[in-house]
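Below you will find the structure I want to go over with you.
Every protein chain but one is kept in place in this view of the complex.
Chains: A, B and C, in written order; residue numbering restarts at 1 for each.
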Amino acid sequence: MRRSIGRTARALSLAAVLAVVLSACSSNSSSGGSTIKAGPGVDVATKTITLGVLTPETGAASVIGKPLTAGQKAYFDNLNAHGGISGWKVNLVVEDNQYNPQTEVQTYNQIVNNVLFMGQSLGSPTTEAVEQTAQSQNVLLGTAAQDSLFTTQKINAVIGTPYAEDVANALFYVTNTLGKANAKVGIVYQNDAYGQDGLRGYTAAKNAYHFDDVGHATYNVTDTDFTSQALAMKNAGAQYVVVTAIPTAAAVLIGTAATIGYHPQWILQGPAWSEYLISSDGSATGKQTAVAPALAGAWVRGFEAQWGDTSVPGMSQFLKVQQQYDPTQVPDGYYEYGYCLAIMEKALLAKAIAAGDLSRAALVKDRTELGTVDFGGIMPAANYTPSLGPVSRQTDIAQVDLSTNGFLKIIQPYFESSAAKNLSAS
Amino acid sequence: MKNFAQLLFAGVALGAIYALIALGFTVIYRASRVINFAQGELLVFGALLVSVLVSTAKFPFWLAFVIGALAAGLVGLLFQLGVLRFALGRPDFTIVMLTLGLASVLNAVLDTTYGDYPRANGDPWGSSAVHSAGLAFSWVKIWTIIAALVVLVGFFVFNRYSRYGLAMRSAAIDPEAALAVGIPLRRVYATAWVLAGIVACVGGVFLGGYPSSVQPAVGNIAFLAFPAIILGGIDSTTGAVVGGFVIGVVEELTAGYQPQYASWLGHNFYLVAPYVLMILVLLVRPYGLFGSRPAERL
Amino acid sequence: MSDEPALRVVDLGLRFGALAALSDVSFEVGEGELFAVIGPNGAGKTSLFNVLSRVYDATSGRITYRGRDMAALRPHHLAGAGIARTFQNLGLFKAMTVLENVLVGREHLMGAGTVRAGLFLRSARREEYSNRAAAMQALEFVGLLDSARLPVGMLPYGVQKRVEFARALAMEPSLLLLDEPVAGMSRGERAEITDLVRSIHRERKMTMVLVEHDMGVVMSLAQRVLALDFGRTIALGTPDEIQRNEAVIRAYLGEGHEVRA
Partner (left out) sequence: MSAPGRDTSTGDQARGGGAAVVKSWVGEHRRGVTTLVVAILAVLLPFGVSQYWRATLVFIVVAAIGALGLDVLTGRTGQISLGHAAFLGAGAYTAGYLGGNHHLTAALWIPAAGVVAGLLGAIVGPTALRLRGLYLAIVTIGLVFIAQHVFVNVTAISGGPGGRSLPPPTFGSLDFANGTSIGSLQITRDELYYFLALLLLALGMLYVRNLQRTHLGRGMAAVRERELAAAVLGVHVARTKVTAFVISSAMAGVAGALYASYLGFVVPTQWDLTISIEYVVMIVVGGMASLWGPVLGAVFVIGLPALLQDVSGSLPFLSNGLGGGIISVTDTSTIVFGVLLVVFLLVEPRGVVGLGRRIWEIGMRWRGRRRTPVATAKVGEVSQ
């Protein structure tokens, strides 16, 4: 009974939201004698800007897409509630790209005429599938994928550090910061674009710091057993193992290793981590999983600040917004990522509005001249220049700590390695 | 040597899962002469239900397990009664498509009800393991093998001695004849679908054991079990089981040794090794190791 | 009929594991002769027929047709070698029309490949139409001209049998093998088919081997008859001789009966 009431309530609120969105779509770019130049998705009359979001809401990747979109939306909702960008409000139209290129193309075309640009396009193969069209239509893509190649096209407005730089930094931390110059290091990576990028950083770091590269092992995203990979690393005697994988795979790998009595220092790439690996519902209150002990102590390198660490300037504001708009959200790096993506887009829109030109072409140009965007430390500041390339090369290193809220404790704040600096984008 | 033993153990455990899935395929094939493309979804359905019963409803594992298995069987039954019953005598293609329909519906329903977060399968063993001779045998894997063997033995007993077992075998050999001698085909088919659901659930639950977890994606493993049913001969339950264990071991050993001894075969060759083996076998025996050659009709 | 036999079968043997379906069967069929093989159920008629039509390979002995060793022929070579057959349980393709079924019989006479046929070039077209004409004539012969475009599946059994004959004729064979053509037919249908076989033999002057259970049909059609039992020859001769043959009578009806033709 209570549930059904809840439903109706939710439905109503949603209907309201939709109404706004639809009205925004229906009467777009009706420039009523105002001075501003407006592209599609811009309603000068009501001063609303509509952005598209192409993100996986279903399937395995929805574990990333849902929190990321939530964080992005929370930021804009809060922004709109506080007068928007000099009076302009930002709406999101969300479509499920199912992490499937064909669906991405369809959903892109479904909304492209009603949006100024894509506030989010999640995934590598998906984003690749619309890049060509987007370029020809000057539709900026808020690309949520860390593959280095996206940093080389001005149509992709990316944030954060590419996977390759990320790995290079982590290995710099081992060889230089910790002074383990000739540590025995191995890597287990997913045999796809993501894994390839991780491997690229690994190789770059190897050439720069000459650590003892004892072995590589690959796996497939459908694998259910990791005995061979665990044994390969164990026999190679790897003391540090870089894991460029998805969370479930990382868990099975590390769990299997623990069973056969192999406990190296695991170095998980950002996407290999999920709080659901530790707790049944991702929260501190949830039931601890069986693999949690095995994961404790592992390093997770990424570029999001530790959830709730108020020493980070932007954190308290971030938490306030999250409390207000997504009180049930568990600590999650992707939520932070989405929030920061929104910050970058807000900066972009602010620049365009200030220049009085909200046309698509203008925004693509603005992306290259945006300069530095500060995320209040929630993510390393991003720097947008006409020369393109990675907008950030910084990484932080967190350690899995079962007692911390969010289970991650930062042990090394943002830093940047020489190898990462010298990495040329793919 | 230690490596080999460790890999072999993992292979047998993985093989046990394949054997269960393969058995599910074979049961349906013998009854309706089609591949059941919903086998993977049935597996996920059962496993997720067990997981939720244990974690939220606080059921004891074994009770949840039984309920989950029966529920999965029920889904199979309902599909037979609600859909396939009306498709009796339709071309095989149509029936295969119907199982695909079931697959996509189940898939979306599971996604909606449970989401895609990994869940514990709820078993009592967790990460516990037996250590001896420098090898580690995790209890989940040991139980996986035991459970598989129990199910398989149970199935053979049922198949051999129960009234339905006989009925199913005769229906498998010649439906028309079976019908003629008054064997209730529909009830036989229904039984087959119940069994398929049950074995699927068993496979799913153990697949989700430590250090793995249960989420919709694990349903994909069903596709990897195909070589098992062909290797053994699709209409032979013995074949399915043998095939299952064989490809489990082959996959695991390939993963263990190919990278160092035959790296030219490329990364992740273990993924295709079972299929390569299957094709090699078929070149010699077009109907698998235990399969029966269908009578050529003029 | 010429003295050099068309079909020569020497010491033919066929065994399935321990079971001997045929042993030392020998006979000759002259050009243009209508030769019949009879025998009770399980006598080995069908086995013999399947060996002749290359469905089975003989375990021993040899078969030559017009001096050519048939063991060398694969089933799809038969048509090219001028040998056609009908099937005991109708070898028709239910999903096709009558005309298409008959045209399948002319497969070996048509050479257009995927390119010529796919682009429907003049040559392919000419080939297609000339063969349709031939198929139509075959249908005319069996009196089914008007059914040409009907799906064969919806025709009565007797008519389907005629279609099969039309197809056999369309193959333009020199040897026609008939596998129990009247099996499971009504008296009336049986008479029709008998007449059809007779007229084919008379007008097309082709060698025919008829395997049949029905004495009456065989006696009224065949010029010579081979009687089999348990895979062995028990008699070979003219219909009258066969009818009087003790072994045959015993084989068919057991002791103390007369065979009426």
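We take it that a contact is a pair of C-beta atoms (placed from the backbone, for glycine too) under 8 Å apart; a residue touches a chain by one contact, two chains touch by 3 or more.
Here the structure is a predicted model, which means the values were calculated and not measured.
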*Sort by label and list the shown chains the missing chain touches.*
A, B, C
_Absent-chain contact - pick from C:G42, C:G118 or C:G184_ = C:G118
*asked:* Looking at the full complex, which residue from B:Y189, B:F206, B:F269 or B:F290 touches the chain that isn't shown here?
replied: B:F269
*Just one of A:A60, A:L79 or A:L92 touches the chain that is missing; which is it?*
A:L92
*Spell out the interface residues on chain B facing the chain that's missing from view.*
29, 33-35, 37, 83, 86-87, 90-94, 96-98, 100-105, 107-109, 111-112, 223, 226-227, 229-230, 234, 266-269, 271-272, 275-276, 278-279, 282-283, 286-288, 294, 296-298
*Identify the residues of chain A touching the omitted chain, counting contacts across the whole complex.*
7, 10-15, 17-18, 21-22, 53, 55, 57-58, 65-66, 69-70, 73, 92, 94-96, 98, 101-102, 105-110, 112-113, 124-125, 128-129, 131-133, 136, 147, 191-193, 195-197, 221
_Need a quick check: the contact residues on chain C for the chain that isn't drawn._
53-55, 74-76, 78-80, 84-85, 87, 91, 93-96, 100, 103-108, 110, 112-114, 117-120, 124-125, 128-129, 131-133, 135-137, 145-146, 148-149, 167, 171
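The definition used in the following text is that only the chains that are shown with their structure count from here on.
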*asked:* So, comparing C-alpha centroids, which chain is the farthest one from chain B?
replied: C
*asked:* Between chain A and chain B, what distance separates the C-alpha centroids? Give it in angstrom.
replied: 37
*How far is the middle of chain A from the middle of chain C, if each middle is the mean of its Cα atoms, in Å?*
75
*What is the distance in Å between the mean C-alpha positions of chain B and chain C?*
49
_If we count contacts the way the header does, which residues on chain B are in touch with chain A in the complex?_
3, 6-7, 10, 13-14, 17, 55, 108, 111, 115-120, 126-127, 129, 131, 135-136, 138, 207, 210-213, 215-218, 220-221, 224, 252, 255-256, 259, 267-268, 270-271
*Complex contact set, residues of chain A against chain B*: 58-60, 62-63, 191, 217-220, 222, 224-225, 227-229, 231-232, 235, 247-248, 251-252, 254-256, 258-261, 274, 276-277, 280, 282, 287, 289-291, 293-294
